[in-house]
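Missing here is one protein chain; the remaining ones are kept as they sit in the complex.
Letters A and B name the chains as they come in the text, with residue numbers starting at 1 for each one.
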Amino acid sequence: MILVTGGVKSGKSSFALKLSEEYNKKAFLATGVPFDEEMKKRIEKHKAERGNDFDTYEEPINVPDTLNSIADKYDVIVFECVTTYLGNLYYYAVNIDNYLDKLLESFKNVKCELIIVTNEVGWGVIPENELARKYVETLGKLNSKIANISDQVYLVVSGIGVRIK
Amino acid sequence: MILVTGGVKSGKSSFALKLSEEYNKKAFLATGVPFDEEMKKRIEKHKAERGNDFDTYEEPINVPDTLNSIADKYDVIVFECVTTYLGNLYYYAVNIDNYLDKLLESFKNVKCELIIVTNEVGWGVIPENELARKYVETLGKLNSKIANISDQVYLVVSGIGVRIK
Partner (left out) sequence: MILVTGGVKSGKSSFALKLSEEYNKKAFLATGVPFDEEMKKRIEKHKAERGNDFDTYEEPINVPDTLNSIADKYDVIVFECVTTYLGNLYYYAVNIDNYLDKLLESFKNVKCELIIVTNEVGWGVIPENELARKYVETLGKLNSKIANISDQVYLVVSGIGVRIK
């Protein structure tokens, strides 16, 4: 299990995809929900970049179930990304802690290689908006928990994957 | 002297506490002033996490004097954190440069091991608010000065302490 983290447009995605190259049967599990035109374009662009090497799955909420149901079929699953997934949970206002516990549990149980993409979002000024503040804190704690159960952790800076675990 | 830096909820505190484990007599110098309910809960939670291993001191402003008066009694002092301390100075509108010079001087003079926790806050977009901008710049410069006189510096990312000095 590999965690890939970094800032916005730091090259995390490309780095994660590069890490997955050595595997044979590849799946890409996307969490992005195309709320608006900007998001829709971004998702299409990402899909085009991946080409035909990956089977693509899209699941905004029930990620644990999806992971469970597809893991047997692949050598590697790239999960992109924790940041958007947490955003989805906030948006749909479900019991977040509960979902995050299940997510961590499913990460641990996946048999094939799992490459997880997340974001660093807490290195700026503390946001005035309370929800944003809560989001930053929850993601920070979640990233630490995922890193803790990962075999490898990379911090991507300007396209360079720096191995920190 | 050890500096521990990183983003919000990156696991800086836990890492600093872990570094202090090997020492016998331990003090924790907290700078947080419980302005509101959120802050109050956070302080109580942190206290509970530390357990009974630490004597806890709370001092929002006169940190140099407190350090001077307690350093003889302990093998290690964990100071948490520079970020909140600087926020306190801005809030109470005292002569900030003067206080920061004294703070650095007291850090240098402390005889026991000193583990200082701070934050990275300047890795996002430049804030529009002038005070926030000034705060980010002052903390950035202060962190560099503390790192310069520290024997070890750790950048904590997703709970992982990466030694950078």
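Methods note: contacts are C-beta pairs under 8 Å (C-beta built on N, C-alpha and C of every residue); 3 or more make two chains touch, one makes a residue touch a chain.
Keep in mind it's a predicted model, so treat the numbers as computed, not measured.
Q: Where the complex has a chain not shown, which of B:87, B:124 or B:159 is the residue touching it?
A: Counting the whole complex, the residue in contact with the absent chain is B:124.
Q: One chain isn't shown here. Among B:66, B:83, B:143 or B:158, which residue touches it?
A: That would be B:143, which touches the missing chain.
Q: Name, in rising order, the residues on chain B that touch the hidden chain in the full complex.
A: 3, 5, 7, 118, 120-126, 136-141, 143-148, 153, 155, 164-165
Q: Touching residues of chain A against the unshown chain: what are they?
A: For chain A, the residues touching the absent chain are 7-11, 120-125, 127, 132, 135-136, 157-160, 162.
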